[in-house]
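Structure, as structure tokens:
All protein chains of the complex are present and in place, except for one that has been dropped.
Now for chain A:
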């Protein structure tokens, strides 16, 4: 099953490009011209995203480097451990929505310290894989189209993250317990 998914994901991109180009060619679309026409927008999108991404990364960088994040971690350690999240992975749970590279660093540390096949290693892997970097995704997706008011999307995203972590703890205890 896993091999099949793996195989599929290796084939996916070349196959999709092939199918789209063949279909377009049959319909007499000028494939080369249209492709370059569309691709030219790529840089404009990147330029548009930059300020939003910068704003987000800067705030997170200040919050982490100042030690403010550690204070929040200490405050939240107790309530989160009551919810059943082991204390080793609590920093991961809190940094996961903020920083993709930051959380990947923590997972790497945990895996090196406890081993990839330990309970903590498996749980950290599951947590890292099961949600995305909420603030990054929001900055990039909404930044690209100039959305300034994200309404309740961030809150819903964070609730989803929390649910993902609790689900990860639950399923890992059940499967690897």
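Here is the rule we go by: contacts are C-beta pairs under 8 Å (C-beta built on N, C-alpha and C of every residue); 3 or more make two chains touch, one makes a residue touch a chain; residues count from 1.
Definition applied: contacts and distances are computed from a predicted model.
Peer 1: Leaving aside the chains on screen, match the unshown one to its UniProt name from "Ni/Fe-hydrogenase subunit HybB-like protein", "Amino acid--[acyl-carrier-protein] ligase", "PorT family protein" or "Spore maturation protein A".
Peer 2: "Spore maturation protein A"
Peer 1: Would you mind spotting which of A:60, A:85 or A:120 touches the chain that isn't drawn?
Peer 2: A:60
Peer 1: By the contact criterion defined above, which parts of chain A meet the unshown chain? Give residue numbers in ascending order.
Peer 2: 2, 5-6, 8-9, 12-13, 16-17, 20-21, 23-24, 27, 29, 31, 34-43, 45-47, 49-50, 53-68, 71, 97, 104, 107-108, 111-112, 115-117, 121-122, 125-134, 137-138, 140-142, 144-157, 159-168, 171-172, 175-176
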